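Next up is a structure, given as C-alpha coordinates.
Only one protein chain is missing; all other protein chains are in place.
Labels A, B and C are assigned to the chains in the order they are written; within every chain, residues are numbered from 1.
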Amino acid sequence: MLVNETKIRVRYGETDQMGFAYYGIYAQYFEVARVEALRKIGHSYKEMEEKGVMLPVLEFNVNYKAPAYYDDEITIVTKITEWPLSFKISFYHETYNASGKLLNTGKVTLISVDKQSSKPCRLPEWFTSALAPFFNE
Amino acid sequence: MLVNETKIRVRYGETDQMGFAYYGIYAQYFEVARVEALRKIGHSYKEMEEKGVMLPVLEFNVNYKAPAYYDDEITIVTKITEWPLSFKISFYHETYNASGKLLNTGKVTLISVDKQSSKPCRLPEWFTSALAPFFNE
Amino acid sequence: MLVNETKIRVRYGETDQMGFAYYGIYAQYFEVARVEALRKIGHSYKEMEEKGVMLPVLEFNVNYKAPAYYDDEITIVTKITEWPLSFKISFYHETYNASGKLLNTGKVTLISVDKQSSKPCRLPEWFTSALAPFFNE
Partner (left out) sequence: MLVNETKIRVRYGETDQMGFAYYGIYAQYFEVARVEALRKIGHSYKEMEEKGVMLPVLEFNVNYKAPAYYDDEITIVTKITEWPLSFKISFYHETYNASGKLLNTGKVTLISVDKQSSKPCRLPEWFTSALAPFFNE
(Lines give C-alpha, C1' and ligand atoms only; values in the text may rest on other atoms or scores of the structure.)
Protein backbone atom coordinates (compact mmCIF):
# COMPACT_ATOMS: atom_id res chain seq x y z
CA MET A 1 0.00 0.00 0.00
CA LEU A 2 1.22 3.49 -0.83
CA VAL A 3 0.43 6.20 1.72
CA ASN A 4 1.33 9.85 1.42
CA GLU A 5 0.43 13.06 3.26
CA THR A 6 0.04 16.47 1.64
CA LYS A 7 -0.55 19.77 3.40
CA ILE A 8 -2.58 22.51 1.71
CA ARG A 9 -3.58 25.92 3.04
CA VAL A 10 -7.09 27.14 2.16
CA ARG A 11 -6.93 30.29 -0.02
CA TYR A 12 -9.33 33.20 0.37
CA GLY A 13 -10.58 32.73 -3.17
CA GLU A 14 -11.48 29.14 -2.31
CA THR A 15 -13.93 30.11 0.43
CA ASP A 16 -17.63 30.72 -0.22
CA GLN A 17 -20.16 32.94 1.50
CA MET A 18 -20.90 30.26 4.11
CA GLY A 19 -17.28 30.89 5.16
CA PHE A 20 -16.35 27.33 4.16
CA ALA A 21 -13.77 26.09 1.68
CA TYR A 22 -16.12 25.57 -1.30
CA TYR A 23 -17.03 21.90 -1.58
CA GLY A 24 -15.94 21.77 -5.22
CA ILE A 25 -12.38 22.80 -4.45
CA TYR A 26 -11.61 19.28 -3.19
CA ALA A 27 -11.33 18.17 -6.81
CA GLN A 28 -8.22 20.39 -7.00
CA TYR A 29 -7.00 19.50 -3.51
CA PHE A 30 -7.21 15.76 -4.23
CA GLU A 31 -5.48 16.33 -7.58
CA VAL A 32 -2.58 18.03 -5.76
CA ALA A 33 -2.51 15.17 -3.24
CA ARG A 34 -2.45 12.54 -6.03
CA VAL A 35 0.38 14.29 -7.82
CA GLU A 36 2.43 14.50 -4.62
CA ALA A 37 1.77 10.79 -3.96
CA LEU A 38 3.13 9.96 -7.43
CA ARG A 39 6.15 12.20 -6.85
CA LYS A 40 6.90 10.10 -3.76
CA ILE A 41 7.47 7.03 -5.95
CA GLY A 42 9.92 9.00 -8.07
CA HIS A 43 7.71 10.08 -10.95
CA SER A 44 5.65 13.12 -11.75
CA TYR A 45 2.31 13.22 -13.47
CA LYS A 46 3.80 15.84 -15.79
CA GLU A 47 6.35 13.24 -16.90
CA MET A 48 3.57 10.74 -17.52
CA GLU A 49 1.79 13.09 -19.92
CA GLU A 50 5.10 13.90 -21.63
CA LYS A 51 5.59 10.16 -22.17
CA GLY A 52 2.20 9.94 -23.86
CA VAL A 53 -0.15 8.71 -21.14
CA MET A 54 -2.98 10.78 -19.70
CA LEU A 55 -4.96 9.90 -16.58
CA PRO A 56 -8.38 11.56 -16.84
CA VAL A 57 -10.80 11.06 -13.97
CA LEU A 58 -13.44 8.34 -14.38
CA GLU A 59 -15.14 8.49 -10.98
CA PHE A 60 -15.07 11.13 -8.29
CA ASN A 61 -16.72 10.67 -4.89
CA VAL A 62 -16.57 12.76 -1.74
CA ASN A 63 -18.37 12.40 1.59
CA TYR A 64 -18.30 15.62 3.55
CA LYS A 65 -18.39 15.57 7.36
CA ALA A 66 -17.18 19.04 8.36
CA PRO A 67 -15.90 22.11 6.55
CA ALA A 68 -12.42 23.60 6.31
CA TYR A 69 -12.13 27.35 6.83
CA TYR A 70 -10.03 30.14 5.37
CA ASP A 71 -6.30 29.90 6.15
CA ASP A 72 -6.68 26.41 7.66
CA GLU A 73 -3.77 24.14 6.91
CA ILE A 74 -5.38 20.84 6.07
CA THR A 75 -3.72 17.45 5.67
CA ILE A 76 -4.80 15.07 2.93
CA VAL A 77 -3.86 11.44 3.48
CA THR A 78 -3.74 9.67 0.12
CA LYS A 79 -3.66 5.88 -0.32
CA ILE A 80 -3.36 3.46 -3.19
CA THR A 81 -4.58 0.19 -1.71
CA GLU A 82 -5.47 -1.97 -4.69
CA TRP A 83 -3.16 -4.13 -6.74
CA PRO A 84 -2.80 -5.29 -9.52
CA LEU A 85 -3.43 -2.27 -11.68
CA SER A 86 -4.10 -2.39 -15.40
CA PHE A 87 -6.24 0.31 -17.00
CA LYS A 88 -7.50 2.01 -13.86
CA ILE A 89 -6.05 3.28 -10.64
CA SER A 90 -7.97 4.39 -7.54
CA PHE A 91 -6.83 6.87 -4.91
CA TYR A 92 -8.43 7.07 -1.46
CA HIS A 93 -8.27 10.41 0.33
CA GLU A 94 -8.94 11.53 3.89
CA THR A 95 -8.85 15.23 4.74
CA TYR A 96 -8.03 16.38 8.29
CA ASN A 97 -7.82 19.84 9.80
CA ALA A 98 -5.01 20.98 12.10
CA SER A 99 -6.85 19.60 15.17
CA GLY A 100 -6.91 16.16 13.57
CA LYS A 101 -10.65 16.28 12.84
CA LEU A 102 -11.71 14.26 9.80
CA LEU A 103 -13.34 16.69 7.35
CA ASN A 104 -14.14 14.36 4.47
CA THR A 105 -13.21 11.19 2.63
CA GLY A 106 -12.91 10.73 -1.09
CA LYS A 107 -12.24 8.16 -3.76
CA VAL A 108 -11.01 9.10 -7.21
CA THR A 109 -10.60 6.57 -10.02
CA LEU A 110 -8.46 7.47 -13.02
CA ILE A 111 -8.24 5.72 -16.36
CA SER A 112 -5.05 5.34 -18.32
CA VAL A 113 -5.43 6.77 -21.83
CA ASP A 114 -2.98 6.82 -24.73
CA LYS A 115 -2.48 10.46 -25.75
CA GLN A 116 -2.12 9.68 -29.45
CA SER A 117 -5.06 7.33 -29.92
CA SER A 118 -7.24 8.74 -27.09
CA LYS A 119 -7.96 5.09 -26.21
CA PRO A 120 -7.61 3.33 -22.87
CA CYS A 121 -4.20 1.69 -22.42
CA ARG A 122 -2.36 -0.25 -19.74
CA LEU A 123 -0.62 1.82 -17.08
CA PRO A 124 3.02 2.11 -18.22
CA GLU A 125 5.36 -0.61 -16.98
CA TRP A 126 7.86 1.98 -15.64
CA PHE A 127 5.06 3.34 -13.49
CA THR A 128 3.75 0.04 -12.08
CA SER A 129 7.35 -1.08 -11.43
CA ALA A 130 7.97 2.03 -9.36
CA LEU A 131 4.77 1.39 -7.45
CA ALA A 132 5.33 -2.34 -6.90
CA PRO A 133 7.70 -2.07 -3.90
CA PHE A 134 4.92 -0.50 -1.85
CA PHE A 135 2.86 -3.67 -2.29
CA ASN A 136 5.61 -6.16 -1.39
CA GLU A 137 5.85 -5.27 2.26
CA MET B 1 -40.55 14.15 -9.98
CA LEU B 2 -38.98 17.52 -10.72
CA VAL B 3 -36.99 17.76 -13.96
CA ASN B 4 -35.16 20.84 -15.20
CA GLU B 5 -32.65 21.61 -17.94
CA THR B 6 -29.83 24.14 -17.70
CA LYS B 7 -27.47 25.22 -20.46
CA ILE B 8 -23.91 26.26 -19.63
CA ARG B 9 -21.13 27.29 -21.98
CA VAL B 10 -17.60 26.07 -21.10
CA ARG B 11 -15.30 29.01 -20.33
CA TYR B 12 -11.68 29.14 -21.42
CA GLY B 13 -10.51 29.35 -17.83
CA GLU B 14 -12.38 26.12 -17.11
CA THR B 15 -10.37 24.07 -19.61
CA ASP B 16 -7.19 22.24 -18.68
CA GLN B 17 -4.11 21.33 -20.69
CA MET B 18 -5.77 18.14 -21.97
CA GLY B 19 -8.15 20.56 -23.71
CA PHE B 20 -11.06 19.26 -21.59
CA ALA B 21 -13.38 21.12 -19.26
CA TYR B 22 -11.56 20.35 -15.98
CA TYR B 23 -13.28 17.48 -14.19
CA GLY B 24 -13.59 19.52 -10.98
CA ILE B 25 -15.65 22.25 -12.62
CA TYR B 26 -18.73 20.03 -12.58
CA ALA B 27 -19.13 20.86 -8.89
CA GLN B 28 -19.89 24.43 -10.02
CA TYR B 29 -21.90 23.35 -13.05
CA PHE B 30 -24.12 21.08 -10.96
CA GLU B 31 -24.49 23.86 -8.38
CA VAL B 32 -25.75 26.19 -11.13
CA ALA B 33 -28.09 23.45 -12.36
CA ARG B 34 -29.48 22.86 -8.84
CA VAL B 35 -30.10 26.54 -8.29
CA GLU B 36 -31.95 26.83 -11.61
CA ALA B 37 -34.03 23.76 -10.71
CA LEU B 38 -35.05 25.44 -7.45
CA ARG B 39 -35.86 28.68 -9.28
CA LYS B 40 -38.27 26.67 -11.42
CA ILE B 41 -40.40 25.90 -8.37
CA GLY B 42 -40.56 29.58 -7.55
CA HIS B 43 -37.80 29.89 -4.99
CA SER B 44 -34.13 30.78 -5.07
CA TYR B 45 -31.37 29.27 -3.02
CA LYS B 46 -30.36 32.83 -2.12
CA GLU B 47 -33.79 33.29 -0.53
CA MET B 48 -33.35 30.05 1.42
CA GLU B 49 -30.11 31.28 3.00
CA GLU B 50 -31.72 34.65 3.74
CA LYS B 51 -34.50 32.78 5.56
CA GLY B 52 -31.92 31.02 7.72
CA VAL B 53 -31.43 27.63 6.05
CA MET B 54 -28.18 26.51 4.39
CA LEU B 55 -27.81 23.47 2.17
CA PRO B 56 -24.18 22.35 2.32
CA VAL B 57 -23.17 19.32 0.26
CA LEU B 58 -23.00 15.99 2.07
CA GLU B 59 -22.16 13.66 -0.82
CA PHE B 60 -20.86 14.39 -4.29
CA ASN B 61 -20.48 11.72 -6.98
CA VAL B 62 -19.68 11.97 -10.66
CA ASN B 63 -19.11 9.29 -13.29
CA TYR B 64 -17.32 10.67 -16.31
CA LYS B 65 -17.87 9.13 -19.77
CA ALA B 66 -16.59 11.79 -22.17
CA PRO B 67 -15.20 15.30 -21.86
CA ALA B 68 -16.70 18.67 -22.73
CA TYR B 69 -14.51 21.08 -24.68
CA TYR B 70 -13.96 24.81 -24.74
CA ASP B 71 -16.95 26.86 -25.91
CA ASP B 72 -19.23 23.79 -25.91
CA GLU B 73 -22.75 24.55 -24.82
CA ILE B 74 -23.65 21.67 -22.56
CA THR B 75 -27.07 20.76 -21.17
CA ILE B 76 -27.43 19.55 -17.61
CA VAL B 77 -30.63 17.63 -16.88
CA THR B 78 -31.39 17.83 -13.16
CA LYS B 79 -33.89 15.63 -11.34
CA ILE B 80 -35.29 15.34 -7.86
CA THR B 81 -36.81 11.87 -7.80
CA GLU B 82 -37.15 11.00 -4.13
CA TRP B 83 -39.94 11.93 -1.79
CA PRO B 84 -40.59 12.47 1.12
CA LEU B 85 -37.79 14.80 2.04
CA SER B 86 -36.81 15.66 5.61
CA PHE B 87 -33.20 16.60 6.39
CA LYS B 88 -31.64 15.66 3.07
CA ILE B 89 -32.33 16.23 -0.58
CA SER B 90 -30.64 14.50 -3.53
CA PHE B 91 -30.22 15.88 -7.04
CA TYR B 92 -29.47 13.64 -10.03
CA HIS B 93 -27.62 15.21 -12.94
CA GLU B 94 -26.94 14.15 -16.52
CA THR B 95 -24.67 16.26 -18.70
CA TYR B 96 -25.04 16.21 -22.50
CA ASN B 97 -23.10 18.01 -25.22
CA ALA B 98 -24.76 19.74 -28.18
CA SER B 99 -24.78 16.45 -30.18
CA GLY B 100 -26.80 14.80 -27.40
CA LYS B 101 -23.90 12.66 -26.21
CA LEU B 102 -23.99 11.82 -22.51
CA LEU B 103 -20.80 13.23 -20.94
CA ASN B 104 -21.33 12.29 -17.31
CA THR B 105 -23.86 11.55 -14.58
CA GLY B 106 -23.79 12.86 -11.04
CA LYS B 107 -25.60 12.68 -7.75
CA VAL B 108 -25.35 15.40 -5.13
CA THR B 109 -26.91 15.10 -1.69
CA LEU B 110 -27.40 18.23 0.39
CA ILE B 111 -28.23 18.50 4.08
CA SER B 112 -30.53 21.14 5.51
CA VAL B 113 -28.75 23.12 8.25
CA ASP B 114 -30.08 25.88 10.50
CA LYS B 115 -27.88 28.94 9.98
CA GLN B 116 -28.11 30.08 13.61
CA SER B 117 -27.45 26.78 15.36
CA SER B 118 -25.34 25.17 12.60
CA LYS B 119 -27.38 22.00 13.27
CA PRO B 120 -29.31 19.84 10.81
CA CYS B 121 -32.95 20.89 10.51
CA ARG B 122 -36.01 19.86 8.51
CA LEU B 123 -36.31 21.34 5.03
CA PRO B 124 -38.59 24.39 5.39
CA GLU B 125 -42.31 23.74 4.94
CA TRP B 126 -42.61 26.53 2.33
CA PHE B 127 -39.98 24.73 0.29
CA THR B 128 -41.43 21.22 0.45
CA SER B 129 -44.89 22.66 -0.28
CA ALA B 130 -43.60 24.28 -3.44
CA LEU B 131 -41.98 21.03 -4.46
CA ALA B 132 -44.96 18.79 -3.63
CA PRO B 133 -46.96 19.42 -6.85
CA PHE B 134 -44.19 17.79 -8.86
CA PHE B 135 -44.74 14.55 -6.96
CA ASN B 136 -48.53 14.43 -7.27
CA GLU B 137 -48.69 13.71 -10.95
CA MET C 1 -16.44 51.09 -32.17
CA LEU C 2 -17.71 47.64 -31.22
CA VAL C 3 -19.99 47.48 -28.19
CA ASN C 4 -21.52 44.34 -26.76
CA GLU C 5 -23.38 43.40 -23.58
CA THR C 6 -23.11 40.08 -21.77
CA LYS C 7 -25.12 38.93 -18.77
CA ILE C 8 -23.57 36.57 -16.20
CA ARG C 9 -25.08 35.23 -12.99
CA VAL C 10 -22.74 34.96 -9.98
CA ARG C 11 -22.29 31.33 -8.93
CA TYR C 12 -22.11 30.23 -5.30
CA GLY C 13 -18.63 28.84 -5.80
CA GLU C 14 -17.52 32.26 -7.03
CA THR C 15 -18.37 34.02 -3.76
CA ASP C 16 -15.87 34.40 -0.94
CA GLN C 17 -16.34 34.66 2.80
CA MET C 18 -16.92 38.42 2.59
CA GLY C 19 -20.05 37.40 0.68
CA PHE C 20 -18.72 39.08 -2.48
CA ALA C 21 -18.04 37.65 -5.90
CA TYR C 22 -14.29 37.01 -5.47
CA TYR C 23 -12.32 39.83 -7.12
CA GLY C 24 -10.27 37.34 -9.16
CA ILE C 25 -13.32 35.90 -10.90
CA TYR C 26 -13.55 38.96 -13.17
CA ALA C 27 -10.71 37.51 -15.23
CA GLN C 28 -13.16 34.76 -16.22
CA TYR C 29 -16.15 37.10 -16.50
CA PHE C 30 -14.25 39.46 -18.84
CA GLU C 31 -13.04 36.46 -20.84
CA VAL C 32 -16.66 35.36 -21.35
CA ALA C 33 -17.59 38.95 -22.29
CA ARG C 34 -14.74 39.15 -24.82
CA VAL C 35 -15.71 35.87 -26.42
CA GLU C 36 -19.33 36.96 -26.74
CA ALA C 37 -18.19 40.28 -28.28
CA LEU C 38 -16.20 38.34 -30.89
CA ARG C 39 -19.17 36.06 -31.58
CA LYS C 40 -21.17 39.19 -32.36
CA ILE C 41 -18.93 39.93 -35.34
CA GLY C 42 -19.47 36.44 -36.65
CA HIS C 43 -16.42 34.64 -35.34
CA SER C 44 -15.60 32.62 -32.26
CA TYR C 45 -12.39 32.61 -30.32
CA LYS C 46 -12.46 28.82 -30.60
CA GLU C 47 -12.33 29.20 -34.38
CA MET C 48 -9.38 31.56 -34.07
CA GLU C 49 -7.35 28.98 -32.14
CA GLU C 50 -8.36 26.29 -34.61
CA LYS C 51 -7.03 28.53 -37.40
CA GLY C 52 -3.69 28.78 -35.62
CA VAL C 53 -3.86 32.08 -33.76
CA MET C 54 -3.88 32.38 -29.98
CA LEU C 55 -4.69 35.55 -28.05
CA PRO C 56 -2.99 35.31 -24.65
CA VAL C 57 -3.44 38.20 -22.23
CA LEU C 58 -0.66 40.80 -22.09
CA GLU C 59 -2.15 43.30 -19.64
CA PHE C 60 -5.02 42.97 -17.22
CA ASN C 61 -6.36 45.89 -15.18
CA VAL C 62 -9.43 46.22 -13.00
CA ASN C 63 -10.66 49.08 -10.81
CA TYR C 64 -13.22 47.89 -8.29
CA LYS C 65 -15.92 50.25 -7.00
CA ALA C 66 -18.51 47.92 -5.47
CA PRO C 67 -18.97 44.17 -5.14
CA ALA C 68 -21.38 41.79 -6.85
CA TYR C 69 -23.20 39.30 -4.66
CA TYR C 70 -24.32 35.69 -4.99
CA ASP C 71 -27.04 35.10 -7.59
CA ASP C 72 -26.75 38.68 -8.93
CA GLU C 73 -27.20 38.93 -12.66
CA ILE C 74 -24.52 41.35 -13.73
CA THR C 75 -24.12 43.03 -17.13
CA ILE C 76 -20.69 43.45 -18.66
CA VAL C 77 -20.44 46.13 -21.35
CA THR C 78 -17.48 45.37 -23.60
CA LYS C 79 -15.96 47.81 -26.08
CA ILE C 80 -13.25 47.75 -28.72
CA THR C 81 -12.51 51.44 -29.30
CA GLU C 82 -9.09 51.51 -30.93
CA TRP C 83 -8.26 51.10 -34.58
CA PRO C 84 -6.08 50.14 -36.49
CA LEU C 85 -5.13 46.85 -34.89
CA SER C 86 -1.98 44.93 -35.67
CA PHE C 87 -0.41 42.69 -33.02
CA LYS C 88 -2.50 43.77 -30.06
CA ILE C 89 -6.14 44.30 -29.29
CA SER C 90 -7.61 45.98 -26.20
CA PHE C 91 -11.03 45.38 -24.67
CA TYR C 92 -12.66 47.83 -22.26
CA HIS C 93 -15.16 46.43 -19.78
CA GLU C 94 -17.73 47.98 -17.45
CA THR C 95 -19.62 45.78 -15.02
CA TYR C 96 -23.07 46.80 -13.77
CA ASN C 97 -25.43 45.12 -11.33
CA ALA C 98 -29.18 44.74 -11.94
CA SER C 99 -29.85 48.20 -10.43
CA GLY C 100 -27.50 49.76 -12.98
CA LYS C 101 -24.78 50.49 -10.43
CA LEU C 102 -21.26 50.47 -11.86
CA LEU C 103 -19.30 47.77 -10.02
CA ASN C 104 -15.95 47.99 -11.77
CA THR C 105 -14.13 48.89 -14.96
CA GLY C 106 -11.44 46.87 -16.66
CA LYS C 107 -9.06 46.91 -19.58
CA VAL C 108 -7.60 43.74 -21.05
CA THR C 109 -4.96 43.77 -23.80
CA LEU C 110 -4.36 40.61 -25.80
CA ILE C 111 -1.47 39.81 -28.10
CA SER C 112 -1.83 37.84 -31.30
CA VAL C 113 0.48 34.80 -31.30
CA ASP C 114 1.10 32.22 -34.01
CA LYS C 115 0.33 28.81 -32.52
CA GLN C 116 3.08 27.02 -34.46
CA SER C 117 5.96 29.41 -33.88
CA SER C 118 4.74 30.80 -30.53
CA LYS C 119 5.74 34.22 -31.89
CA PRO C 120 3.66 37.41 -32.12
CA CYS C 121 1.86 37.75 -35.44
CA ARG C 122 -0.56 40.16 -37.07
CA LEU C 123 -4.21 39.71 -36.25
CA PRO C 124 -5.68 37.60 -39.08
CA GLU C 125 -7.09 39.55 -42.00
CA TRP C 126 -10.42 37.66 -41.85
CA PHE C 127 -10.74 38.89 -38.28
CA THR C 128 -9.89 42.57 -38.84
CA SER C 129 -12.17 42.58 -41.92
CA ALA C 130 -15.07 41.36 -39.82
CA LEU C 131 -14.34 44.03 -37.25
CA ALA C 132 -13.84 46.90 -39.72
CA PRO C 133 -17.54 47.74 -40.31
CA PHE C 134 -17.88 48.73 -36.66
CA PHE C 135 -15.28 51.45 -37.20
CA ASN C 136 -16.76 52.90 -40.41
CA GLU C 137 -19.85 54.37 -38.87
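Everything below uses one rule, namely that contacts are C-beta pairs under 8 Å (C-beta built on N, C-alpha and C of every residue); 3 or more make two chains touch, one makes a residue touch a chain.
Bear in mind that the values here come from a model prediction, so they are computed numbers and not experimental data.
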Checklist entry - Of C:Gln28, C:Ser44 or C:Asn97, which one is in contact with the hidden chain? => result C:Gln28
Checklist outcome for this item: Note that chain B touches the chain not displayed via residues 12-13, 15-19, 22, 24, 70
Checklist entry - Footprint of the hidden chain on chain C, which residues? => result 17-18, 20, 22-25, 27-28, 31, 49, 54, 56-64, 67
Item to check | Absent chain, residues of chain A that touch it | outcome: 9, 11-14, 27-28, 31-32, 35, 44-46, 70-71
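Note that only the chains that are shown with their structure count from here on.
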Checklist entry - Counting contact pairs per chain pair, which pair wins? => result A-B
Checklist outcome for this item: Min distance from chain CA centroid to global CA centroid: chain B
Checklist entry - How many angstrom between the C-alpha centroids of chain C and chain B? => result 28
Next on the checklist: Give me the residue numbers in chain A that touch at least two other chains, ranges are fine.
Outcome noted: 17-18, 22, 24
